[in-house]
Every structure is written in structure tokens, then in C-alpha cells.
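All remarks here apply to the structure that follows.
Here the complex is missing a single protein chain, while all its other protein chains stay put.
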Amino acid sequence: MKCLIIVNESPWQTALSLSALRFGRACDSAGLQIAAVFFREDGVYNALAGTVADAGTPQLSAAWRELAARSGARLLLCSASSQRRLPAGSDLAGFQQTGLADMLELMQLSDRVISF
Amino acid sequence: MKCLIIVNESPWQTALSLSALRFGRACDSAGLQIAAVFFREDGVYNALAGTVADAGTPQLSAAWRELAARSGARLLLCSASSQRRLPAGSDLAGFQQTGLADMLELMQLSDRVISF
Amino acid sequence: MSAMPAFRLGLIVHSTAYAQRSARTQLDVALLAATLDFNLHIYFMGNAVLQLIKRGDTAAALLPAGYRAWASLPGLLEQAELKVFADVACLERLRRNGQETCLPVHACSAFEMRQQMVHCDRLLTL
Amino acid sequence: MSAMPAFRLGLIVHSTAYAQRSARTQLDVALLAATLDFNLHIYFMGNAVLQLIKRGDTAAALLPAGYRAWASLPGLLEQAELKVFADVACLERLRRNGQETCLPVHACSAFEMRQQMVHCDRLLTL
Amino acid sequence: MSADPGKVQACLAHCAAGDSLVLLNTAVSILLEQDWKLALETGVAVYVLADDAAAQGFTQQSTAWKFIDDSAWVELFQRHRHCLSWK
Partner (left out) sequence: MSADPGKVQACLAHCAAGDSLVLLNTAVSILLEQDWKLALETGVAVYVLADDAAAQGFTQQSTAWKFIDDSAWVELFQRHRHCLSWK
């Protein structure tokens, strides 16, 4: 079973990006194929690495890359959202910019979709 | 009369940062002294310049710098919030990192405080 | 990519007008789905239907225009169907206030909305 | 900087526990104000008072610990006063559920809270 | 000062005579509800940011509230010692 995970929230203003990460890890552990994690709106801030994180909670951009490496999931940034929010030349290693058309195609090809 | 403006929200997820900008401009027009604009939590993303903005709405980091130049307001980023969110080496021209102690001191020295 | 003919996409819109700064956050997904000729169901939850009403000047509030592009949705579809649903109580408040939506909207209860949703191939919460 | 002796700061906390990811968002302001020996009023609005209850393991949810540091607040104050206010209905729900707050809290109505607020030199909405 | 329609009721409960209430951003949509002011103490003046109201499509005049521009918003801010946000 193939699934698409959509992340709409910034890494710190809510705990939803964490929930999404936990869900992604649990999907991978259960043997589901994660077609992609698609970051929209403030979710694209997940690609930026802060320099510190509170003890006990992950640095999310690194955690997403680790999940991607383990599961084969692609990490996709909505280009419209990114252009509004991220400075030119940002280090987005491991994340790819893509359009909404790709999101809709992935959605069609996936068996399940979940939004955070 | 001296006032302190606090911005807690990201530039796109709500329209509150815009409201704060409008309020700052109106304060300046009315001859109030803006002691500082203090950016906390996701508000620190206001310092990042995206590469595009929708027609009819300002690119906020530039708009804040313009207000600062005109009014003499300092643009202060909460360092704890920034470290969690902004990559090392981000271009934050016009914005200064500072601690919560500075915010509390500014608050004491200001006649009015408003949070967005 | 070409849309499979019978594919029906349900878009669930929770945000009211300018809850986000950009007017295009949900709109762009709907417009794109329409150009791909998906069968499209759009569910406006609660006050989200305020995205469809007529508004005055937005520039003074420093807000981008854009919501009126919802009205162009039907024209983008070739063969596909478009159905728009919104909360009956919220539409009643609009009617009382003399406000109209720029798209024909089916007024329905939460439960009726849900009965429609299950007929979609995919639901996307925006 | 040294705090002016009689300065009373009111902190208004709207966010419940983990509404933001960091447990320190409002806490750090309160702790700092306490070390500066400000007179401190803290107003927990609605469910924000849940920041003060005992919680289990947070690591499994990938959440940082930290809220228990609210309990250290009284120990940081030398001469200054600390008063903590929360919504009476919310505290009643906690009591029914067998949950206690880690700070002594004055239960009050919205209106009573507001009567207290006006005696602060400065109010900060966090 | 409230910017979120979902928070206006909580805000009203904290108002007392002599206060001013400013509705901005999405909170102006509360004007659609017939009963939104039921819980409000008498003697609380209600203001609505005119530019936000126009952007939201609400322009109806009423004796129950007053539309103000941003400079009047700043005047209110100066006149009141405290400004609380409900967003």
C-alpha cells in the first residue's frame, strides 16, 4: 500500500510536524510505501535546519532526511509555498522543489493520503 | 509616547504580521515612537526574504526594514526562537538577534505594548 | 499525466478568507485540478465559504486579491463535473446579510456533506 | 537592568500544553521575569492551565519535557510576589479528573481575572 | 483586540464597561452572527477595522459598532493603558 503524507505546518508553532514524522516512521516500520512527504504552506519551513533544538525533540529537517533515506520517500517542497517563504540560496539538501501538479499526481497514484 | 510591537506569527500562515506592519506604519504616521518591533516564535520568519510575493501584498522583510529606516524602530529577533528556526548564516540584514531580557526591559521602558 | 476519466477528487477547505495571507492557498489546487479535468467536489467547512463572497478593496489592508478566481472554476472544466458544498447555517447567515457566493453552492448539513464525501475517489484536506 | 521595585508584570498565557512544540515558549518569559524579581501575575486562559499538570513520558511523542519547571517559579523570586490565576470551570474539570497543578492557582471567572489585570503595570499577551 | 472569530466570545467575557473592543482580520466575520454581542457588558465600545472589513466583504453600517481606520486604531491604543490580544 502506497501513501502520501502532506505537511502544512511549521516545525515549531504546533506539534503537528512531529506527529507527521511519527506517522511516517510508523508507516515505514509497518512496511507501507511512502510515495512522498509533500510540504505545503508553512510546512516548507521543515526544510530549514535551526542551530539548536530543545532536548528530547528532533531537529526536523535532519529527521525527515533520515526517514527518507531509510524508507525511500521523496521529500517534496511545494514551489509556490517555498518561493513565498524561503530565501534564494537556502540549503535544502534532501528536499526537492516541485509543483502542485506533482502533488495531485502523487495523490492519484497513492492508495491513502493524510494531511497534517 | 513610546510603544513596543511584538510579532509572534509567520509572514504567510496568517495575516497578523501584515496587521502588525499596518499598525507600525500608523504609529509612525501618528508620531508615536516605536521603541522596537520584537519578533518571537514563528514571527522570526519575518526576517527571511522570499523570492516572490503575491501581487498587492508586501514582501515583509523589506517592508519591516523600510519602516525601521523611516521610524528609527529597531527590528529585534528573539534569539531562542531564531536558533530553533533559522539556519546558520541566514541573511538577516536589518534585524538584530537579542534575548528575552531585552524584550522585558523594552516593555518596562515603553508606555504601551501590543502583541500580534 | 492525464487524469483518469472517472476520478473524483474531493477538496475539503477549512480556512476562511484571509485566514492565511495568500488568497491562493486552496484556490490554486482547485484551479489546477480543474485544468486536469478531474471531477471535482469542493467542501467548504463552516465559514470557509466566505472565500466565495464579494469583497471590497483588499489593497488598503495590504492583502492580495484573488478569491474571485473561484468564479472561473466552471469555465476551466471540459467534461468533468463540479459540485460545491457548504454548511446550510452559514449560507443562511450570508443570505440574511445580503451576500451571495460567486459559485452555485449546495447547502447541506454536516452529515449530508459526509454522505457526499464517501463517493470521492480521494479526499484532500487543505 | 534592574527591576523597578513596585513593577508588576501580568503575563497572559493562551496556549495549552504543546499547542506549540516547545514547552518553554511562555515559561522562559516567566522564569526570566522571576529572576529579575518582577512582581508577577500569570493568567492562564481556558485550557492553558494544562501546562501546570503532571504529565507522563513525553519522549515517545518526540516532545521536549519542560513544563514542570513552572514549579520552580516561586523559588526564583526573592522579594517579589507571584500570583497565578486560572479559569474556575477549567480547574473544576481538572479536579474531577484527579489532576493537580504544580503551582497554587487562584480559581476565578473571566471577569474576576480582568479585575486583577488592571492592577498590573504592564500586560504581556504570550 | 481580537483577530480570530473563534476567540471573540472568550474575549467578550473579559470585557468591562469603559473597554474598547477592536475587531480585525478574520474576526470581522463575527458580525455575520446575529447574537454575537449577547455576552458583552454594556458600556463596551466596539470598533471594526474598516480596511479589514472591506477586504472581508463586510461593509454594513450599524449602531452596534463603528468602522475605524488605522490611525483611529492607534488613537485607541494610546487612550487605553493596556492592549490585550485574542488571536
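Order as written gives the chain letters A, B, C, D and E; numbering starts at 1 within each chain.
Criterion: a residue touches a chain if its C-beta (ideal position, glycine included) is under 8 Å from a C-beta of that chain, and two chains touch if they have at least 3 such contacts.
Owing to the predicted nature of the structure, the values given are computational and were not obtained by experimental measurement.
Colleague: What are the shown chains that the omitted chain is in contact with?
Modeller: So, spelled out: the chain left out of view touches A, C, D.
Colleague: Could you tell which one of A:Ala30, A:Ala55 or A:Ala88 touches the chain left off the display?
Modeller: A:Ala30
Colleague: Kindly state which of the options D:Leu50, D:Leu82 or D:Val105 is in contact with the chain not pictured.
Modeller: D:Leu50
Colleague: Please output the residues of chain D touching the missing chain, sorted low to high.
Modeller: Considering the whole complex, chain D reaches the absent chain at 16-19, 47, 50, 53-58, 60-61, 63, 93-94, 96-97, 99.
Colleague: In the complete complex, the non-displayed chain touches which residues of chain C?
Modeller: 12, 14, 45-46, 109-111, 113-115, 117-118, 120, 122-123, 125
Colleague: Extract the touching residues of chain A with respect to the undisplayed chain.
Modeller: Against the missing chain, chain A presents residues 1, 3, 9, 14-16, 19, 22-23, 25-27, 29-30, 32, 112-116.
Heads up, the rule we're going with is that only the chains that are shown with their structure count from here on.
Colleague: Does A-D or A-C have the larger number of C-beta pairs in contact?
Modeller: A-D
Colleague: If you take the mean of the Cα atoms for each chain, which one ends up farthest from chain E?
Modeller: A
Colleague: Taking each chain's centre as the mean position of its Cα atoms, how many Å separate chain D from chain E?
Modeller: 27
Colleague: In whole angstrom, how far does the Cα centroid of chain C sit from the Cα centroid of chain D?
Modeller: 41
Colleague: For chain C, what residues touch not just one other chain but two or more?
Modeller: In chain C, residues 18-20, 22, 24, 58, 61, 63 touch at least two other chains, as defined above.
Colleague: Could you list which residues of chain A touch at least two other chains?
Modeller: 11-13, 41, 53-54, 84
Colleague: Who touches whom among the chains?
Modeller: Applying the touch criterion to every chain pair yields A-B, A-C, A-D, B-C, B-D, B-E, C-E, D-E.
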